[in-house]
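Pasting in a structure now, in structure tokens, and then I'll have a few things to ask.
Not every chain of the complex is shown here; the ones you see sit where they belong.
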Amino acid sequence: MTDANWKTAISDVASGQIRVRGYDITELMEQVSYAEAVYLLLKGELPGKAEASLMNAILVSSVDHGPTSPSVLATRTVISGGNSLNAAMAGGVLAIGDMHGGAIEQSAKILQEWALREGPIDVLAGQLADWLIQSNTRMPGLGHTLHQTDPRSGKLFEIAALHGYSGRHIELCQALEGSLARKVGKHLPVNINGATAAVISDMGFDWRIGKGFFIISRTAGLLAHAYEEMTREKPLRKLGPMPFTYDGPIERKID
Amino acid sequence: MTDANWKTAISDVASGQIRVRGYDITELMEQVSYAEAVYLLLKGELPGKAEASLMNAILVSSVDHGPTSPSVLATRTVISGGNSLNAAMAGGVLAIGDMHGGAIEQSAKILQEWALREGPIDVLAGQLADWLIQSNTRMPGLGHTLHQTDPRSGKLFEIAALHGYSGRHIELCQALEGSLARKVGKHLPVNINGATAAVISDMGFDWRIGKGFFIISRTAGLLAHAYEEMTREKPLRKLGPMPFTYDGPIERKID
């Protein structure tokens, strides 16, 4: 037998009736934004104004970052092999890993563990900086391979400030940036993953779903790239990775 | 060499600068909704007020439909096997096929082909109904296994009407529902897939990306179910498909 006693608290569905966390889907369609619906699904309650703006900004911030990101390359490759749209988008989602979007959950994990400790934020930030330096750990969510300063993180913190929305995680994240810069002598600004981690932590989201916001956001870009690949490029075009060199064994025979 | 001459018109990215279809990402984060950003990515221009409301309603309409849909089952199964969040969400996206969400693109394809023909909509609807009956083709986007009347399609058409937003595809879709009911003697109301197909067709979207809106929408529900499975259930629980009977060969030996 399948598991007979399991429960779900997300949606209740019957003929002619779909309720998400208790709200009728038709009311939601008319009265809430997609970002608010995402918040409702995950937290069980509709967001306030600040949380709605922040959730929307997070979902917009990562819709696309050009064609060189692994998720877009995977999506275009799957389309190029002659596959369906959902297979291509799934391929893109598969590429979103520890090195690509993963800093959200890794950074949120550290922020959530440290923000629980007692004491003023600047002291905690100093202790966290020391621990990172001593354990030779790179803080996820700081620095970016392309952007010296990631314009998206500043904007996200600005929206939070506009709403007077700031808790221990945002404060710790910002204090850590300064503390690390002073102690290491090198300034690594918070990137969008780090800022997202801080904001969703203050909203009370579990760090384990941090990458989920990035995934939802990026599906929009994946769809746009899938469609562009479909309509502007030939199938099986040379997407990469070339040129390369073969350095294995030369010709030989089975004995 | 990789394909050296390919072009993309989606995003332009440089150090400290991310532009989507020409708009700075920080402006978008603050001033547009996620639904508007999706429209911008796909069409290249920001939507008007009617299109923004409709795009948002479409994205909210399919965020979740309870745990029995194939996409949710696939996501929960992948989590249950002990996998990462992105693998689980990709698994869910993989299940969104011709029988699950696919009616959007199949219905939009038919509507887009027929709406091109000349003549008044009610005549076209009658001809389309005749063709469907004669070729024994089931019109995708009509009827629902669970809902006698799908509450979401009525709401979507209502939002379109509120904005005075109606073109040949919405009209043809609605006329077809009546025409088929009269000719066949059985009323199959437009479901959310059919209504979405009609609305995105009037917005000028290619039918080939119809399923993409459903996929973006549903990733929210997949994330919520992945998290619920992670936090409320034990790994490797009996998710299905049981009970079943084995009816293959009984025990035998290799000769």
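Residue numbering begins at 1 within each chain, and the chains themselves are lettered A and B in the order written.
Keep in mind that, in the parts below, contacts are C-beta pairs under 8 Å (C-beta built on N, C-alpha and C of every residue); 3 or more make two chains touch, one makes a residue touch a chain.
A quick note: this is a predicted structure, and the numbers were derived from the prediction, not measured.
Visitor: With 2 copies in place, how many does the full complex contain?
Guide: Spelled out: 2 chains shown, and the full complex contains 4 copies.
Everything below uses one rule, namely that only the chains that are shown with their structure count from here on.
Visitor: Between chain A and chain B, what's the gap in Å when you average each chain's C-alpha atoms?
Guide: 23
Visitor: Any idea which chain A residues touch chain B in the complex?
Guide: Interface residues on the chain A side: 1-3, 6-18, 20, 24-26, 28-30, 32-35, 37-38, 41-42, 56-57, 59-61, 63-67, 84-87, 89-91, 93-94, 96-97, 101, 105, 146-152, 154-156, 159, 206, 208-209, 211-212, 215-217, 219-221, 223-228, 230-233, 237-243.
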